[in-house]
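As structure tokens, the structure follows; a few thoughts come after it.
With one protein chain held back, the other chains of the complex are shown just where they sit.
For subunit A:
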Amino acid sequence: MTARTVSAVRSAPDESGAPAAPRRSYRRGRRSPAASAALHLTLLVASLIAAAPVLWVVLTSFKPDSTVEMTDQLGPLSLHNYRVVLQQGFGGWILNSLIVAAGTMVFGVFIAATAGYAVSRMRFPGARPLMWLFLVVQMFPVAVLIVPLFVVLKNLHLLDNLLGLILVYATTAVPFCAWMLKGYFDGIPTAIDEAGRLDGLSPFGTFWRLIVPLARPGLAVTAFYSFLTAWGEVAYASQFLQSPDKYTLPVGMQTFVNQFVADWGPMAAGAVLIIVPAALVFFLVQRHLVAGLTAGTAKG
């Protein structure tokens, strides 16, 4: 397709022989001052819209109760809200979220890695249905599995239990990781596998000793992404965790803002405490995120 586009475009000037002058205004990479100003203005407005809500929350987190609902007044700024949040079990929620997210991440990556490799490298009956399954299970809406999982966990006495939540999150994390990792393994040349086999490694040995080390960046990104999804999950956590000392962050934060109360100050302080580390880590890895997400699908 690309070749034809080129030839079609290339053949044009011989016929038209367009004059040189009007072409100049179409040059890429050069702009009139007005175009430059418009470009910067658009980007400035967009950046403002993107950043303003975050900045507003940061500002609100320092406000006292008396002015927290007043847009044009600051009042004496202080760390009071942060103190309130930390006294209300915020540390425990963070810990719970970390446990659940890390558990989901480890479980997902370990279980999924070999399957991702098998689908990427070996032709076997069942490989295509398996890929299809990975894709479809990721599409499952919460509503399909939540009731049966609720009943199962209830019978196993795993409701209100972090391990139960990890198992629930594995339902999406495992197929997601397998899908992503398959995409990463596809990007590693098969010549490496062949070299490993010639040196007498078993297929699993090839995978474990040669491919896994090479796929480390892909493994890291996949792990990070499954961590993120588990860390911010709302639907299951809100129903399956019932006692406040088991709450994860999204559930705990609902105690500040829900149908009945709106403690904006502590909510904002909690938000800032979550945003700062989350954003720092995010910006370190985000360049790799999209490539992984779209690679699997394009090749699938």
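The working rule: contacts are C-beta pairs under 8 Å (C-beta built on N, C-alpha and C of every residue); 3 or more make two chains touch, one makes a residue touch a chain; residues count from 1.
The rule is simple: contacts and distances are computed from a predicted model.
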Protein name as given in UniProt for the chain not displayed, "Cu-processing system ATP-binding protein", "Rare lipoprotein A (RlpA)-like double-psi beta-barrel", "BolA/IbaG family iron-sulfur metabolism protein" or "Sugar ABC transporter permease":
"Sugar ABC transporter permease"
In the whole complex, not just what's shown, which of A:146, A:201 or A:214 touches the removed chain?
A:146
Determine which one of A:98, A:127 or A:188 touches the chain that has been left out.
A:127
Looking at the whole complex, which of A:158, A:174, A:223 or A:241 touches the chain that is not displayed?
A:174
Subunit A residues that touch the omitted chain in the full complex:
1-2, 5-6, 9-10, 12-13, 16, 18, 22-23, 26-29, 39-40, 42-43, 46-47, 49-54, 56-57, 60, 69-72, 111-112, 114-115, 117-119, 122, 124-127, 130, 133, 135-137, 139-152, 167-168, 170-171, 174-175, 178, 203-204, 207, 228, 231-235, 238-239, 249-250, 253-254, 256-259, 262, 264, 267-268, 271, 274-275, 278-279, 282-283, 286, 289-291, 293-294, 297-298
